[in-house]
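Read through the structure below, which is laid out as structure tokens, and then see the notes.
Of the protein chains in this complex, all but one are displayed in their positions.
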Amino acid sequence: MSREILTVDKLQKFFATSRGTVRAVDNVSFSVLEGETLGLVGESGSGKSTVAYTVVGLHAPTSGKIVFEGNDISASVFKRPKALKKAIQIVFQDPGTSLNSRRTIQQILELPLKVHRLGDAHDRKQRVADLLDRVELPHDFMYKSPHSLGGGERQMVAIARALATSPKLIILDEPTSALDVSIQAKIINMLLKFQKEMNLSYLFITHDLSLMRNVATRVAIMYLGKICEVAPTIEFFQRPLHPYTKMLLSSIPVVSPEEEALKPAKIRSEGEIPSPVNVPPGCGFHTRCVEINGCCSQDIPEMLEVEPGHFVRCHLYSDSEDKQGKE
Amino acid sequence: MKRRLEALRKNWYKFSKNPVSVVGLCFVLAVSFIAVFAPFVSPYPSNAGRFVNFADASQPPSLKHLCGTDVFGRDILSRIFFGFRYSLMMGIVVLSLVVVPGVVLGLVAGYYRGTWIDTVIMRVTDVFLAVPPLILALAICSVLTPSVFNAMMAVSLMWWPWYTRLVYGLSSSLRNEFFVQAAEVTGASRSHILFREILPNCVSSIFTKMSLDMGWVILIGSALSFVGLGAQPPTPDLGTMVADGAKYLPDQWWIAIFPAVAIMITVLGFNLIGDGFRDLFALEEI
Partner (left out) sequence: MAETLLKIENLHAEFKVYEGHLLVLNGVGISVRTGERVGLVGEAGCGKTTTMKCVLRILPSPPGRITEGKILFRGRDILKMGPQGIQRVRGSGISMIFQDPTAALNPVFTVGDQLTSVIKYGSRGSPSKKQIRKRAIAALREVQLPDAERIFTNYPVQLSGGMRQRVCIAMALATEPELLIADEPTTSLDVTIQDQVLRLLNGLVDQHGTSVIFITHSLGVVREMTDWVYVMYAGNIVEGARNDALFANPLHPYTLGLMSALPKLTGGGIAEGIPGRIPDYLSPPSGCRFHTRCPQAMKQCSDARPRTTHVSDDHDVDCYLYGGGADE
């Protein structure tokens, strides 16, 4: 039985803006097991990126706890012990700006080594060469600057940077969204290979559900700062329970008839996604939900385990839970 | 080594896409050369200091004195050549004093935007910016003994806020870029982030501003000398020369006009380089 490497408990992150309080992450709880990939899906305003940034320490939580390997890291990265900074790394979404164009690849890859004092100057150069080997890039890329590399290559450098300190958990925020299909394939396969070799855990964020299907062990879907549903991957795709999950799955453009058959019945999405400044009362999704009940606009549903490992936050299922309890 | 040479060639290619900047560069190089080697290229090097020759006073431009002579009989061309020294020195000294503190304050204030550090630094900057620059320089100079050195101090004191403000804007927007956040997550120290991550991205704007500022500082220095608060006679400062010669316009026009043209060429040269710098530092992406 795998142990939990990361536990997030009732995490909240609010931002005060001139237009009101943005409830970016609102009472989110989940855990990541060692060696698994937890997928986090959501659209704009869902809070998935904020969750990622809070876990990695770029934001300090407003409230709630983040526990990594038994250590409480519920603070900004500047207040965390150095050893833990080695163990958690992040790969950002935009390869164009996640590498400093004014520095060389060598300088970029040496930074984590320097900060954590992993070897002297000579060792570091060797380790940089090793990292480039692992991501299948030629050694002389060391002397180049990011702007002379293509998007896929930049992202491979970003992954090499994340691997430099031999971390345990890597947060991948839409790592291939800006890339083409064939480069995406290469990078994903590389990531899966590293995961097996180094027993890495991944928190994988993407809006591409077809990609998620092939990468994640378990999938969690977020809407307006809350998790709506969590399930093992195959369950998630074959038996989605939450109306938002069904809407999202039915909107994916696919190529083959087999995939089309797998999608739930078409649910037309109407209306805009509400802004996280003005979260609708009750269940945040009720303004766009087709299976709406009376209580949906007043009470926030609880997260319930409807089947082993399959959690949903929806009034449709809280009724059945109650009924089961009563019987 | 080969890589450096290749990089140099490529940089020249980028810079020279602007023919105007190349002209500016020629002006600047010419002025600098003359300033450095003034004793060797001036026809009458001794005329630059204490020198009097009333026999040749107020001569119009001729083959013997290409820019004519002033009321003391001193060769104006030679004095202009030596005058370049003071102008360039003014620019170099002021910018050397001003750029480093201004940039550092801007970097720090921008990175800590929204905190008390930002407030303190930027409000102090605002105070200095609120005073009209020339007035401030005049005030300081009149309080202290007029001299080239004090003029430079006065100009420096009012110049640094511009760099702080420029870098503040850049730093506070760069601070949210992913590469800065990546460095923070890795655990890099704040000084690394400020000077190794953010600063290199500001260099382009800083250099462009510096090249334009050279022109401005020289002009202001000349203005201070013109009103008598900078270089004192017999120092061959271009501004002083224009002031002295102004009395003799329009008859002995050469005494004022040639030094003025010299100031113009110097300032223009630096201004024109500015465009070239902007292209030089641009990152090409196809």
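As written, the chains take the letters A and B, and residue 1 is the first residue of each chain.
Note that a contact is a pair of C-beta atoms (placed from the backbone, for glycine too) under 8 Å apart; a residue touches a chain by one contact, two chains touch by 3 or more.
Small disclaimer: the values here were computed from a predicted structure and weren't measured.
Visitor: In the full complex, which of A:188, A:205 or A:219 touches the chain missing from this view?
Guide: Touching the chain that is not displayed is residue A:188.
Visitor: Going by the contact rule already stated, which one of A:251, A:278 or A:293 would touch the omitted chain in the full complex?
Guide: A:251
Visitor: Pick out which of A:125, A:144 or A:263 touches the chain that's been left out of the picture.
Guide: For the chain that is not drawn, the touching residue is A:263.
Visitor: With respect to the chain omitted from the figure, which of A:8, A:211, A:296 or A:314 is a touching residue?
Guide: A:211
Visitor: Take the complete complex as the reference. Which residues in chain A touch the chain that isn't displayed?
Guide: Where chain A meets the chain not shown: residues 43-44, 150-153, 179-186, 188-189, 207-211, 213-215, 233-234, 237, 247-248, 251-256, 258-259, 262-263, 268-270, 272-273.
By our rule, only the chains that are shown with their structure count from here on.
Visitor: Can you tell me which positions in chain B touch chain A when the two form their complex?
Guide: Residues in contact with chain A: 3, 177-179, 181-189, 192, 196-197, 200-201, 203, 283-285.
Visitor: Using the touch definition from the top, list the residues of chain A that touch chain B in their complex.
Guide: Interface residues on the chain A side: 53, 56-58, 77-78, 82, 85-86, 88-90, 92-94, 97-103, 107, 111-112, 115-116, 143, 145, 147, 158, 161, 165.
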